[in-house]
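Note that this complex is displayed minus one protein chain, with the remaining chains in position.
The letters A, B, C and D name the chains in turn, as written, and every chain counts its residues from 1.
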Amino acid sequence: RAAGSRTKLIVGTQDIAIQETVIASGVLDGLPFDLQWAVLPGPAAQLSGLYSKALDVGLMGDTSLIIEQGRAKLDWTEENAPLQIVAGWRNSDRAYPPVVTVVRNDAKINGLEDLRGRKWAYNFGGFNYLQYVLSRLKAGLKATDIQPVQLTDQFAAAAAFNAGRTDVYSGGLGAVHATVEKGDARILLISDELDIPSLTVFSARGDVIRDEAKAVALTEFLGRVRQHWEWFPSNLATVEKIYIEKLKQTPGDAKFFAANAASRFFPLNAELIRREQRIADVLFESGDLPKKIKVDIEFSQKFNNATSPAA
Amino acid sequence: MPLPDQRASFARPAAPAAVLLKDVSRSFADRAVLDQINLTIRPGEFVAVLGPSGTGKTTLLRLLAGLDQVDAGSIIVPAVRSVVFQEPRLVPAKRVWENVVLGRRGAAARARAGTALTEVGLAGHADAWPSTLSGGEAQRVALARALVREPGLLLLDEPFAALDALTRIKMHDLVLQLWQRHHPAVVLVTHDVDEAILLADRILVLSNGAIGVELPVGLSKPRDRADPLFAALRAQLLAELGVGASTAAH
Amino acid sequence: MPLPDQRASFARPAAPAAVLLKDVSRSFADRAVLDQINLTIRPGEFVAVLGPSGTGKTTLLRLLAGLDQVDAGSIIVPAVRSVVFQEPRLVPAKRVWENVVLGRRGAAARARAGTALTEVGLAGHADAWPSTLSGGEAQRVALARALVREPGLLLLDEPFAALDALTRIKMHDLVLQLWQRHHPAVVLVTHDVDEAILLADRILVLSNGAIGVELPVGLSKPRDRADPLFAALRAQLLAELGVGASTAAH
Amino acid sequence: MTDIVSLAQYALSPKQEAPAAPQTKGLVLVDLTPRARTSHLSAAWQVWRGRLLRVGSPLAILLVWQIASGFGFVAPEVLPSPLDIIAAFRELIAMGDLQSALPVSLYRSLSGLAIGGTIGLTIGLFAGLWRVGEEIFDAPLQMLRTIPFIALVPLFITWFGIDESAKIVVIVAATIFPMYLNTYAGVRGVDPKLTEAAKVFGLDARQTTLHVILPTALPSILLGLRYAAGVALLALVVAEQINARSGIGYILNNANMNQRSDIIVAGIIVYAVLGIATDLVMRVIERIALPWRPKLALA
Partner (left out) sequence: MTDIVSLAQYALSPKQEAPAAPQTKGLVLVDLTPRARTSHLSAAWQVWRGRLLRVGSPLAILLVWQIASGFGFVAPEVLPSPLDIIAAFRELIAMGDLQSALPVSLYRSLSGLAIGGTIGLTIGLFAGLWRVGEEIFDAPLQMLRTIPFIALVPLFITWFGIDESAKIVVIVAATIFPMYLNTYAGVRGVDPKLTEAAKVFGLDARQTTLHVILPTALPSILLGLRYAAGVALLALVVAEQINARSGIGYILNNANMNQRSDIIVAGIIVYAVLGIATDLVMRVIERIALPWRPKLALA
């Protein structure tokens, strides 16, 4: 790299929410490197962006790399792991569970025992799917015991549930919260009860992590995002405004999502890796992963200091 | 030449007329192709129309067929009309026999088409596609198509132009036979003066948007080209068409 | 009638011949439309072809034009040929003058088209679309298009069929003028026996897939219909075409 | 007078021929004289009926819709009422989204269409004119056309990156085929009689193409352009999944993720309006490019 030229970091996101709030929080002022955002909806697009080096960092759910490693032809090792998670966050308040299993009130489902034979909407991939699998297992049901309604994303799954086409829904709460608040549905199970970490994470390419200059920039970037999370809870009105104006959310939705999005970084520690390992094992047993994997190599702890200085 | 008073005959609508044209005009791009034409044709009358190329003969036939509308004037014709167009106008996607009985199907239609095709000498081409026909064959199919119907008015636009002398004579006979059987009014456009004299009761010469000459043919049918009256009529018509005896011989 | 020995003339390829057909056959659906035709045409010779409808005249012209391939036999023709087809074949998307000089553009082409259109009496229609032309007008445009070129062989497939007597005479003159200027070999298909005698050096009658008769026309040009030789030739040809003196008169 | 539209009047409604009284032994006569004044009025009425119906049928849909939602037959989640949609439009315009989306999206569509259309036209001409061209290109293009681009965004990112060019590549890929197929069909549909004439008059390949085939195949080629233009708009929804911050496809995708069915329907309406605008533009192009054709009414 020619002397004097600035390092450039390209960060992918799935919508513009996080970049808008990060920018609004002012934490990017005086950034010592060039930061470029790229919006690519869906984990598949994020991964493509990373593999093709269009992105340095991508945003996805914490299960994406589990699936990625499980599907890989070559086994991942510390040296060749193409991608690693460098930071993960979620709302730590139990009142705002990231993923839930919800039932319609008119379906007369009083407990897990009533789930048998029901129409159950979920979307494949990520922790939404995990929520569905673990909820079903918790109810002691096999896939053949219910009427599964698989859709491509949680917006479609939520649309089916909200329109009363299914009795049960597993996935993000945001997409169905209006139905819940209207009193048409209620939450049956939250992800914490199923021990799903359900973190949103930044994954970086292995060569980005190893690149001195980029790693420095990434550390700086994550540190500033942490500052943004600190700024966030006390600026919910600003966030709501962004959600309304930029994301076109309804005021009701914006209020809900702003409160819901108020997150903090979770340290990528042994405890988290243990929980993630269990997820990988469950997915292997359910047949969704073709091989048994060790998830620890998916986590780079190199940036823990930037994300969780106290830990 | 005494022009019959068109207006007078038109004033008596009960008079036996199959075609009544009153002050009919038709213009294209401001050029009056037909300019206040008056014409009455009796039922069963055979009228031939001569005239230089581009003078409005086809336009007149299109008006009579109801395919074009007059710009001014009024026009009354029989409800059932049949036309041989200047081009064959066969539906390329239909076999020859289907074109003859266009719109009808079944064994009866097929048989009727067969008879008509035999009459025009094309029995062997009944199942052919129109695109494989020679120019004269296509024209004869179009003739067969017009003749299988029983029209009150038969409109023929140079129907024999692509035929050799012998075939042409046969087709003349065919048209005359049909005419004698059903007595439709016939309007035949032709460039062949002899043909006009052989077939028609009355010959019109169209030029410059008007009916220049109207000649009744006083010969009895069948007619003989050797008849001196025939020769006189021919000379008169050719002169009318701008072909003097000297020009005719080059 | 003495038939010139085609084979003999063909055996001497250096002989001045513009068209050489040797044992040419062409069949459609197993019917031999042309059956072992032999024909030699000298450069500058004007040949007329007569024959009943559907006998293969157009097929012969298509072979000479290089638009169809013989099934058997050999065929040699001038490299530059020009054709008036039996239908006008104007490109509907091109204006009349553009059709005349098809493939060329610019002021020079436009001027040339203008001259040609004036010669066929259509100067006023230079900018019209082909679909607005009358039948005879379209045919004259096709004629103009063929005549603006300088072919070694000019093929005319019933080019005057849709024309009135006067226009026809003018077009005859036009073709003869062009012929006298550039001396192309000409093959004219026509159904008009008088036309053939007026224009041609030699007249062929095609029938049943063969050249039935081959008549040299020994008259000097311009020719006079009143010439007794003319009448004799006409009678002979009509008889050959199946139209006896009695039939001709009906 | 051979106005193609008049087909309906000519061939299919004989009622204009008022039968006159039968005058001679069974010979039924009809009066073909157009009633001049009536026909003047009726011509005007025809034009106005046309305009009214063209605008009216979408309006009728709108009306039924508003009534249905106004009387609560349809829940707003199922279908937002027209008033909701108007509010959504207000919002999109007030925030400047729509104003910035249209030029961006149109630019993407048009550049993709220009490139893809040119490629499709060229290959279509090549395959239409030369058998060997068809043999080489037809199979790959028949394959290309069934490629489901919607499912390929990740692969597209891998291949073409996340820049503006990647978005345009999506549109290019989507527009090649309609242009190809219609050009090919148009060229093959040219009456061989005309190309025969061109051959006889010594036109070479270039001249034949330029002076005979292209002008005659133009109606079909323009139909292809019509398709391709529509496809170029549709492909925006896929293209603008690739790192877009504006554009009508982006607005729709974003509304989808944020469950704003009113904005989705507003987006559909924007698309519909663009569809109609495309149609009008194509009608004008057809009018200009095909002066020899019986005119289709613009009204």
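As a working rule, a contact is a pair of C-beta atoms (placed from the backbone, for glycine too) under 8 Å apart; a residue touches a chain by one contact, two chains touch by 3 or more.
Every value quoted in this text rests on a predicted model; they were computed, and no experiment measured them.
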item	value
Candidates D:85, D:121, D:234 or D:266 - the one touching the absent chain	D:234
Footprint left on chain A by the chain that the document does not show	43-44, 47-48, 51-52, 67-68, 71, 73, 82, 121, 124-125, 148-152, 155-156, 158-160, 162-163, 165-166
For chain C, the residues touching the chain missing from this view	13-14, 16-18, 28, 43, 63, 66-70, 72-80, 152
Residue ranges of chain B at the interface with the undisplayed chain	65-67, 80-83, 85, 87, 89, 91-94, 98, 102-103, 129-131, 145, 149
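We take it that only the chains that are shown with their structure count from here on.
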item	value
Distance from chain C to chain B - Cα centre to Cα centre, in angstrom	27
Where chain D touches two or more other chains at once, by residue number	none
